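Note that one protein chain is taken out, while the other chains of the complex remain in position.
What follows is chain A.
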Amino acid sequence: MSASIRSRTLIAGAAVPLLAAAALTGCAEKSKAGGDGGVRVTADDSACKVSDDEFPAGNLKLHVENKGSKVTEVYVYAPGDRIVTERENIGPGTKAEITTEVKAGKYEIACKPGMKGDGIRQKVTASGKGAAAERDPKLDAAVASYRTYVQKQADETIPAAQKFADAVEDGDVEAAKKEYAVSRVGWERTEPVAESFGDIDPKVDVREDGLEEGQKWTGWHKLERSLWEKKKISADDKKLAGRLMKDLKEWRDRVGKAEITPTSMANGAKELLDEVATGKVTGEEERYSHTDLVDFQANVDGAEKAYELLKPVAAKKDPQLAKDLDKQFAAIGKLLDEHREGDGFVSYDKVGKSERKKLSDGVNALAEPLSRLAAAVAS
């Protein structure tokens, strides 16, 4: 966690001298862009020169030229590394034009030679009215790290889900059952972000009782029912597996653009616990497979990640809150450990009522202080 904050800081730090150098060479001394001229971005294998570090808010046109030997890509990031726009596959010696709309505020333009890593960045400002208030850089770093985490979860979900989808397409019920819960972990860890894409969530994670009239049931839970209750895979199920992969890939591709703020991280952490309280503790979420505890753990993981990233700021404002949260995260971890079996967890239908109540109490104990995290990081 803190490791990734540090590495991000290093990269940002490395970018500054380069950009300063760019300014000195006079590249930025052109007339202000934003009108018809736009902003020129000159990329090579070790630099990313931007003609203007300030331009008016509104329509932004980037004229990109790749003078290096590697294929590159160019990103515009809003604070917290939200992708405003991006262009991949800009070959050596080629030019590209990127247009986007930017609100007043701080941004970073990044070139990524070899299309890898966090890129060589320059800070730029879109000037004008309505700029968001400046945020504690620690919080921006937390948001950026969280976005990295979310992206990683999405990236890692694809191969795991592919294994599941392949087993379904092979008609192998037992193999598919094995891969089912594992394929969902990345999604469950980052569910509040995933759910911010209102069009993807109902395609991949809806339960039968959540369907609207006329809506076709697709996604994980439809397959769950086939595997555990019907105990067979239909031709339709095989198609659904392919469809699930398509939807999940779309999720992966869009995660970088999700609006994430320190408060949405904190509230997202709380929402993950709400998910546990309403869907997992009751056994409703995985009513056929009874793998609820796998989801439970994943939801707690995701909440804990968000909390850890926000903790440096939260602990300053509300030390008691941080103390409570540390204690309760540890307690729920211990409680979950009581139900471990092999690599995973016992089937939730084997968890008795009084044990479920203990889990429910643990969720309440954690979620109550977690509901105050957003206020502790709101500036």
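Here, a contact is a pair of C-beta atoms (placed from the backbone, for glycine too) under 8 Å apart; a residue touches a chain by one contact, two chains touch by 3 or more; residues count from 1.
The definition used in the following text is that contacts and distances are computed from a predicted model.
Trainee: Which name from "Dihydrolipoyl dehydrogenase", "Protein lplB", "Deferrochelatase" or "NADH-quinone oxidoreductase subunit H" does UniProt give the chain that's left off?
Mentor: Answer from the record: the omitted chain is "Deferrochelatase".
Trainee: Determine which one of A:Glu101, A:Glu284 or A:Glu368 touches the chain that has been left out.
Mentor: A:Glu368
Trainee: Check each of A:Thr125, A:Thr263 or A:Thr282 against the chain that is not shown and name the one that touches it.
Mentor: Candidates A:Thr125, A:Thr263 or A:Thr282; residue touching the omitted chain: A:Thr263.
Trainee: State which residues belonging to chain A touch the missing partner chain.
Mentor: 263, 266, 324, 328, 357, 361, 364-369, 371-372, 374-375, 378
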